[in-house]
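With one protein chain withheld, the remaining protein chains of the complex are depicted in position.
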Amino acid sequence: MRRAALGAAILAAFFLSGCGEAPQVTVYKQGKYQGKPDTQPWSNAPLAYGDATWNKGDRASWETQINKRAMGQNEDNRIYRQ
Amino acid sequence: MLLTRKSSGQAVPQARLARGLAGVLAKTMDRRAFLKRSGVTLGAGAAAAQLPFAMIGEAQAQAAGAGKVEVKRTVCTHCSVGCAIDAVVENGVWVRQEPVFDSPLNLGAHCAKGASVREHGITHDSHRLKSPMKLEGGKWVKVTWDQAYEDISKRLLAIKKESGPDALMIIGSSKHNNEQSYLLCKWARLWGTNNTDHQARICHSTTVAGIANTWGYGAMTNSYNDEQNSKCLLFFGSNAAEAHPVSMLHTLHAKENGCKVIVADPRYTRTAAKADKYVRVRSGSDVAFLFGLLHHVFKNGWEDKKYIHDRVYGMDKVKEEVMAKYTPAAVQEVTGVPEQEMYETAKMLAENRPGFIIWAMGQTQHTNGNAIVRASAVLMLALGNVGRPGGGANIYRGHDNVQGATDIGPNPDSLPGYYGIAPGSFAHWAKVWNIDLDWLKKQYASEAMMTKPGITVSRWYDAIVEKNENIDQDPNLRAVLFWGHAPNSQSRGLDMLEAMKKLELMVVIDPYPSATAAMMAMAKKEGCYLLPAATQFECAGSVTASNRSIQWREKVIEPLFEARNDHMIMYQLAQKLGFADQLVGKRDGKQNIELVKGKGGMDEPSMESTLREVNRGVWTIGYTGQSPERLKAHMRNMHVFDVKTLRAKGGKDKETGYDLTGDYFGLPWPCFGTAEIKHPGSPNLYDTSRHVMDGGGNFRANFGVEKDGVNLLAEDGSHSKGAEITTGYPEFDHVLVKKLGWWDDLTEAEKAAAEGKNWKTDLSGGIQRVVMKHGCHPFGNAKARAVVWNFPDGIPLHREPLYSPKPELVAKWPTHADQKVRWRLPVLFKSVQDKAVADKAHEKFPLILTSGRLVEFEGGGEETRSNPWLAELMQDNFVELNPKTAADRGIRHGEFVWVSTPSGAKIKVKALVTERVGADHVFIPFHFSGWWQGQDMLGYYPEGAAPIVRGEAVNTATTYGYDIVTMMQETKTTLCQVAKA
Partner (left out) sequence: MARMKFLCDAERCIECNGCVTACKNENEVPWGVNRRRVVTINDGVVGAEKSISVACMHCSDAPCMAVCPVDCFYKTADGVVLHDKDLCIGCGYCFYACPFGAPQFPQAGAFGLRGKMDKCTFCAGGPEADRTDAEFKKYGRNRLAEGKLPACAEMCSTKALLGGDGDVIADIYRERVLRRGKGSEVWGWGTAYGPGKAGAQPPAGGKS
């Protein structure tokens, strides 16, 4: 019961704070996500093999790469546009 | 945040996670979930053998990050779709697997098996055979390779001396690559026997024989891709969603563009779940179903009359028989499908052209399989569907290289390229192989045995125990090489075990030999050797997909453990047996096949030069243009090939400068002429809308020019685009080329080689080159045969299965008479059927038992059941029971049941209660082995080489029955009873 209530409280906190997009996504600060150590995917350099390319640290170029890669899942792209 | 945390972020060591591993969290009750849950005990056992999350792949991970990374392009080994895979190899360890989105065949897609092939490279919990072993006093004992070779060759040579070469049978594999298959075919002949066969016998032999005799080649007419150009797909005898999942990418894409999908099957399969129309038919009533459709086609005048006139022989005779015998009432009686449903299905086929009929084992594995597949062909011919984009017979092959092994591998009735075992073929091949024909003749028991088709894999065990006077060769079989084949894929397991007891020598050469090994250990105390073969990821070579496209696999890793690759083993055994030089064509200072250094610095035949020898000899089906250089260029440049047509719009290979423009992916055979003339391959067979040098064609002239005064050649005006001969014409030889005045188009060198030869035996390729230059097809231009007069049932005929649930139908549609000799053995039909009726088998065993595939496993399943990622998905064998069947017998979902058949066998499987099957059918998948009539065979396996998941093999219980033309086994229709265990 108590845990459930706590959970509900946390949920409520989220809802109250979540009037817009931004609060739902944790803000990246000092190499930490909400106190967890992690790095963003675009902070890495591309692998030495394969054809993935982006500029290290540049989120936009990484997203371009990811979206290009997503086209592998679109057979229409391979069938009609390649 | 609000609760107290553990003292620090690092407080809980990972070891805790490692302690409890086997958890199955299945919340739904579908087929897999229920079985998964029921397999908790088993799962725990297997999990204990696995490393925890934190440690799995330790070896690989340690290598990661430091060292050389290479990406090797290979092809999945689990079915005939030909899915490309990029294997990431770090310091010689296969660490990752990436999809190849560029592949025009699979576009990066994989099923459960394809997505898990990297497991082949994992060593820490491998269930492979790790070293050679021998059976000694009933136990498996490790031996060295040298010792094993020494023992095996000594015994083989002794047997040969005593009983002649035909006392040995070499059972090859559809999982060997083309070069290995070809070498094994040669190997058997150099030993001196035609007793060699492989999985195609029990997979599509009826298709190959039936379809080749109908229109020329016994292969898939088009490609999986070409379904995207189709308007209608009739799946009859194929459950592609489980057997060829990635082909469904093309099927569903076609469907979404308006193509109609019809599935006719005794079961509501996963493929049926995606269809526009599902028709439930009785297993074993196939010809009646197909001709029932044809009845409506003729009745409504839906047949393509011009097409039939121009390109089909004998349709009038078929029509007579169809209208007389396959009336809607008769068809309903046999198939169970009402007239209206038959009419609607036929209408859908007729209104949506072009269309395909698609089949796999559902049509082929019957006692009248050759007739069933021909009935399918006739239906498509009547609709005018064959020989055009988007239409034809899309015959889905099983293993990754079963097409290639059928084309050029170990077959009992042909040399590579379907050259029949006639003296002329041996002369052709002796020349190509650079061996002395007289020496070859002496290797055989006699010249008569040289031209007599050998024993088939479906019946190898009968050749051990059959009375000697009934066998059409001097000795019974005394020794068998089981080279990449599972015993549980052949029917009549009880009889096989009895035969094994009498077998003197069994040599199993396989990465996962355990089912055979366990059966041998159950049958005998000694006389069995196991040799660890490498997988196809541990060697290079070419592989032919179902659509006849050939792909080149790069070697991903070195053979693991003590394994050696198959071609090295072939060469080393040949050295011991005295024909190593002949195997590589070494004579008179010439050597066809180079030797290269393989594992441990030992010699092995080079795959490239082996393929070049294939290129020099296989003119019949056009395996001549696919040089290793061209194939490798295709593999490097997959992105230039169009998905719907498979054709390269342009592009140059950076490495070699080879111009890919116009090539079809993988140069699907026939790719006639030498590589230099750049035939692009043939994506769709018999397609008259294209020039022969654009992959076009027409039906093959292989059956003469007329039959009883009726023209067998194509009618005037029917020819491939641009042909200079606009009528039908026979196949080409030097005489015809001269008559046409084309002889001087040959170069002097070509003339010298082509003199006295035909398009199949001219080693210069000059005849093919010149004929194609004039727009003609080397194999002539003829009609397809709706009546195959050289078969027992020239017009396909419905015949009841030997074990029929309906004696009244047996009386109307009886099977063949018993045959004294077929493929060196007597074969029974009528006597078995009559006995079943007399014994009232249909009352004691009232349910129809059929078998089939699951997506997780392949073939006999030893390899895939040894892969934990796949094994976890399906941990028990089961029988699908209709709720009524189960309720009538007091059986509940998930309980063990006994399934018994007229063979006397009883197998113990779990009950899966589902409406997928009707109340008169039950279904058991065929991938399991390792249980024998209720007993786990674990104790009989070599230590560490038992698969993770074991179960009862359905073929332990399957009954007698063979196709009269090819000795295909009947596994799809027999009778059984089910009782609570």
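Letters A and B mark the chains in the order given here, with residues in each chain numbered from 1 onward.
The rule is simple: contacts are C-beta pairs under 8 Å (C-beta built on N, C-alpha and C of every residue); 3 or more make two chains touch, one makes a residue touch a chain.
A quick note: this is a predicted structure, and the numbers were derived from the prediction, not measured.
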item	value
Chain not shown, its touching partners among those shown	A, B
Residue in contact with the excluded chain [from B:212, B:252 or B:828]	B:252
Touching residue (missing chain; options B:242, B:554, B:750 or B:963)	B:242
Omitted-chain contact residue, chosen from B:175, B:189, B:270 or B:452	B:270
In chain A, positions touching the absent partner	3, 6-7, 10-11, 14-15, 18, 24-26, 28, 33-41, 43-44, 46-47, 50, 52-54, 59, 62-63, 65-67, 69-70, 72-76
Hidden partner chain, residues of chain B it touches	1-3, 5-6, 9-12, 14, 16-17, 19-32, 43-44, 46-47, 50-57, 61-62, 64-65, 96-99, 101, 107-116, 118-119, 241-242, 245-246, 248-249, 252, 255-257, 268, 270-274, 278, 855-856, 868-870, 872-873, 880, 914-917
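By our rule, only the chains that are shown with their structure count from here on.
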item	value
Interchain centroid distance [CA atoms averaged], chain A/chain B, Å	45
Chain A-facing residues of chain B, complex	1-3, 69-71, 88, 98-99, 101-102, 104, 107-108, 228, 249, 253, 639, 643-644
Residues of chain A defined as touching chain B within the complex	6, 9-10, 48-50, 71-73, 75, 78-79, 82
